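Every protein chain but one is kept in place in this view of the complex.
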Amino acid sequence: MAEQNENSPEQNLKQTQEELNPSKVSKLRSSEKSLLRLLENENPVPNSVISQSLDEIVLSVPTEEIQEAALKLRQSEGFAFDYLRCLSVVDYEEYFEIVYHIWSRLYRHKLTLKTTADYNDPIIKSVTPIWKSADWFEREGHELFGIDFKGHGNLKPLLLWEGFEGYPGRKSYPFHEYSEW
Amino acid sequence: MKIVLQFAIVAMSIIAIFTALLFSGQTDIFLKALHASALFGFLSIVVLALIWYERKLLARIQMRIGPMRVGPFGILQTIADAIKLVTKEDIIPSETDKILYWLAPIVVFLPSFVVWTVVPFTPSLVIQEMELSLLFILASSTLSIVGLVMAGWSSANKYSVLGALRATAQLISYEIPIIITALTIAMLANSLNIIEIVLSQSSQPYLLLQPMGLLLFFIAALAELGRTPFDIYHAESELAGGPFLEYSGTHWSIFYLAEYFNTFLFATLVSLLFLGGWLGPWLPGIIWLFAKIFIVISIIFWIRGTYPRLRIDQLMEVGWKGLVPLSFTNFVLTAVFIYYKWPLWILGFLGLMSILVIMFAFKQQKSSQPPSIMLIPSSEVRHV
Partner (left out) sequence: MSNESTKNIESVDIMVNMGPQHPSTHGVFRMVLWVDGERVVELEPHIGYLHRGSEKISEGEIYPQVVTLFDRLDYLSNLNNEMAFCLAVEKLMEIEVPKRADYVRMILCELNRISSHMLFYGTMGLDAGAMTPIMYGFRERERIQKFFQSVTGARMMHNYIQIGGLREEPPKSFQGQLKEMLPQLSKAIEECDQLLTLNEVFLLRSKDIGIINGSDALELGLTGPCLRASGIVEDIRFTEPYSLYNEIDFNLPVGVTGDTWDRYAIRIAEMRESIKIIEQALELLPDIGETKAPGVRLIPRPPKGESYARVENPRGDLGVYIVSDGKDKPYRVKIRAPSFANLQALRKMSVGSYVADVVMILGSLDIVLGEVDR
């Protein structure tokens, strides 16, 4: 189990992100460049991998540490990520990836925080205690993908009608062949 | 078919009553009943014209043209609507209290028609001349509030009960400024008979002596009628409909008719009490009266097209904290002036001054702390 979680950030790198490439880093905005320097010097989140994707810096953390990582990112000096812009769930068929786009009002820099969840038993700690705006995003993620956000407290269905069976967001759901009659 | 049958029954019963009256020898009651039916017919036509006029005026304010297709300039639109209403299916919920449900429209409608028998259009054109006609009108118009509560309570729906209670609170509170202001006029004219009140305005209309009274009466009348800005109890965007929620078709059209009879009544009252009624140079009196009523009604419709509506607690505040003290002050002041026989034009002047002072105070308050937002230029934002 632990091995699988250790491997998944590496799998991430191969699939969707690029390694820190100096020519790409130079294309970042100044606020992100200073953030990168800060992260390289004193990363408040242990066990995390820094990478870059186009104009965003990506920080991947293991599944259990997402809540502490989020808390540290919010409270640490120099980071102050107080605004959660978006919380998305991506289904990579072997694991789920949960992507948080966060923004700091004070320093005007943005970060993409990523973590993975096991495919067969996706449980992850909710970040609602840290950013209240994650409330409905997590409800939607639970409803469409089946991810259990521990600590949320109110994972009622949001978008689909009551009694809907299945998780239509997953790739395994027969969407494009689905017909009601 | 059912409707034709209903109409036939109603028509035959009316004819039966009339023939009974005729043959029993009570010719004066028979004549009065005939006049009353003619009045009813006349008022219905007036209501048709009013509804058409309201739709046209509102449309012009909103940059449209209003009904144009049914008849030339849409004159027959109201008749088409009336036919539609009458032929609609009468949906009566099963859990309503049947007696109250059927009685409520009658209780709302009857007072608003009965008072028309004492309203004089000219000194000779009145069905029943009463010494206390003003009192009779004010007292009867209060009766229809009971009908409103009956309507709200009998529909087995918590929203209509809420709406009926709100409506009752509103209507009862705004009765007070109306009655007090009307009594002020009666004091000035030294009579409760509307004909004498109008005749005593032959030197100057009470508009000049009681500008404050006119304003208070007009605003309170707007609230009595349930017109914008006081129409929260039957506003659709709130709890959808108020006390008339469960009424449909013919039942509802009786309420609607009563509302327009009331509008016409209050406009006539304003013209008779404050604007001098049928008095005026060279034209016959009835044309003057209708011209004045027309102006008042246009203002009522104009306000409807412009203002948003007040919330129920703000409405009660305006009534109790604004209109009631002012009307009482007006009453006492007028009484003092009459008792000491001071010249009455000073009274009018004082009224005008107080209106101007209030308007000025409002403007001051608005301009001293105007609500505003900040506009930050982009150069500042980009540096931040």
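Labels for the chains are A and B, by order of writing; each one numbers its residues from 1.
By our rule, a contact is a pair of C-beta atoms (placed from the backbone, for glycine too) under 8 Å apart; a residue touches a chain by one contact, two chains touch by 3 or more.
Just so we're clear, the structure is a prediction, and the values are computed from it rather than from any experiment.
**Student:** Of the residues listed, B:I45, B:I61, B:I83 or B:I99, which one is in contact with the missing chain?
**Tutor:** B:I61
**Student:** Touching the hidden chain in the complete assembly: which of B:V108, B:I232 or B:L347 does that?
**Tutor:** That would be B:I232, which touches the missing chain.
**Student:** Going by the touch rule given at the top, which residues of chain B touch the chain that is not shown?
**Tutor:** 58, 61-64, 158-159, 228-229, 231-232, 235-240, 304-314, 362, 366, 370-379, 381-382, 384
**Student:** For chain A, which residues touch the unseen chain?
**Tutor:** Residues 15-18, 53-56, 82-86, 88-91, 99, 101, 105, 108, 110, 112, 131-136, 157-161, 168-169, 173, 175-176 of chain A touch the chain absent from view.
The definition used in the following text is that only the chains that are shown with their structure count from here on.
**Student:** Centroid of chain A to centroid of chain B, CA atoms only: how many Å?
**Tutor:** 63
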